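One protein chain omitted, others in place.
First chain written, first letter: the chains are A and B, and each begins at residue 1.
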Amino acid sequence: MSTARLMQGNEAVAEGALMAGVRFFGGYPITPSTEIAEGMAKMLPAVGGTFIQMEDEIASMGVVLGASLAGRKVLTASSGPGISLKQELIGYAAAAEIPVVIVNVQRVGPSTGQPTAPSQSDVMQARWGTHGDHPIIALSPWSVREAFELAVRSVNLSEQYRTPVILLMDEIVGHLREKVELPDEVEVYPRRQPKKSRAEGYEPYTPDEDLVPNIANFGEGYHIHVTGLIHDETGFPVGSPKVTEDAIRRLHQKIERAVDDIVAVEEIFMDDAEYAVVSFGGTARTVYEAIYEARERGIKVGMLRLITIWPFADKAIYELASRVKGILVVELNYGQVVNEVRRSACGRCPVELCAKYNMQIFEPEEIEDAIDRMIEKVERSGGFRAEGRSVNVEVISHD
Amino acid sequence: MRTQMRLSGSGGQGVITAAIILAEAAVSEGKQAVQSQSYGPEARGGASKSEVIIDDGKIFHPHVKHPNCVLAMTQKAADKYFEDMDPNGVLVLDSDLVPSVPDVKNVVQIPITKLAVEKVGKALFANIVALGALVKLTKIVQLDTIKRSVAKRVPPSTVEKNMYALQLGYDAVA
Partner (left out) sequence: MIERAYEKYFRRNRLPHLWCPGCGNGIAMKAIVQAIDGKDGWTQDNTVIVSGIGCSSRASGYMDFDTLHTAHGRAIPFATGIKLARPDLNVVVITGDGDCTAIGGGHFIHGCRRNIDLTVVLFNNNIYGMTGGQASPMTPLGKKATTAPYGSIDRPFDACKLAEAAGATYVARSTAFHVQHLIKMIRDGLDNKGFSFIEALVQCPTAYGRRNKLGEPAKMMAWMRDNAVMKSAWDKLPDDKKVEGKFPIGLFYQAEAIDYDTAYEQVIERAHSN
């Protein structure tokens, strides 16, 4: 274990990616993610890696996909507007099954929005930003230490499942500096290797037992073809209904069958909790303090913190909804995760929203107040209320 | 024990750097520290604020509430950031840049920028002068610790001047 030091969240992402074996970064400057590019620009050449600043966000995405196909572990980073531009090629990576990690340090949006202010409003963009049916993995850290850990995990997941992984940061954690002790080494998932030679009839897109193909890197003599068109096991485009259906189904199933491995949540103060808060990222830090204070007042409330955002923690939320009287979703946006929680709760308990989208992070009192109002409402309505969408608790800003 | 500090001024005055150095010093003394900031799009001149929380235990919510100490390097910052200060907290002002003093119990006025310009040679050192004063006032870290943290952050060729600036600020507090 190295010595403790003060580190910024964005810096920790760069450190984690590097330790996970990332040796190629392509990017374009954008607040509040730029420190990741700057960190990589400084560190990568020293380990023989490559940093390149591209002409735009689309090119940044293209260059890392090319490098990934040539065998490097790759990273790119941006914020909302840049992630919007990257979307077509995020879909390409999903379809052609190219490992890549995309960091999104979210800002307030839509459009140019509030570039230096914190937000968590790209949750649905992470899931559905690119067109067509596709799976995605997205992770969201709540501390600088976890930013490091999830950067490592993102790289490993992208390699294991050959899929784009979005590290969904918020500015709270991205720009926060706090004390961390980083490990000297981490577990690294190696690039998957072909199990057959060309002579033995190797096909790059034939899935392994885990439904993930062992696609050769370029320059290893396999003469593979990679395309964003729907393709069969050979990698070549095929215009048949059967191949199309099989290809799209396998893309989903390789992730669906692994959800227990991919989905991570953390339960805090949940042992005796009658009510739960669901939150994620930097916002969960404030939720922690709010819950601590509420418990001081004798309220039995806990938190389920989403670490994996996509695939969504359906099972954990369903189980949670089955054992608490009510759930409050706290998120720094107009209300995105709340709809997923309502879907997963299947009406087993009321789900309320505590939303904020005014450039400022939550204060613990606001969340405590929302917890009180949620409990009051649930108790007034007699606990279970499956019908309709309930009234949201919204934090109004006072300038 | 939790100490909450807010360093404010305008972009380019170095309040964010000062806050980072303070947090680094606390970490090197084995404490927990978080540092956050908010700023406008301007690289120079816009409002700038940085907060540091130092504690022996874990810190979750990253914003200060009722700071024990507020540093204001401009009038605008002073007017904006003193209100939620702990009643026993101390407000540290640049005496030349904050002519209109807010009505709080403990105010310390130091000619921070003037000291930097006249004694060290550049306004650039104002944040380090301020840092010296803050350390003396709050005793949040040892003088030696902050010296080491400053020396680690600044360009090697300026270490001597920064040490002088730090001492000036430290000595400016009675």
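Just so it is clear, a residue touches a chain if its C-beta (ideal position, glycine included) is under 8 Å from a C-beta of that chain, and two chains touch if they have at least 3 such contacts.
Values in this document were obtained by computation on a predicted structure and should not be read as measured data.
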| item | value |
| --- | --- |
| Chains in view touching the one left out | A |
| Residue among A:E88, A:E233 or A:E266 that touches the chain left out of view | A:E88 |
| From A:Y161, A:Y205, A:Y222 or A:Y357, residue that would touch the chain that is not displayed | A:Y222 |
| Residue of A:L6, A:A37 or A:A59 touching the missing chain in the full complex | A:A59 |
| Sites on chain A contacted by the missing partner chain, in the whole complex | 24, 26, 42, 45-46, 48, 50, 52, 54-56, 58-72, 74, 88-89, 92, 218-229, 236-237 |
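One rule holds in what follows: only the chains that are shown with their structure count from here on.
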| item | value |
| --- | --- |
| Chain B contact footprint on chain A (complex, rising order) | 4-6, 115-117, 172, 175-179, 282, 285-286, 288-289, 361, 363-364 |
| Interfacial residue positions of chain B with respect to chain A in the complex | 20, 23-24, 27, 30-41, 59-63, 65 |
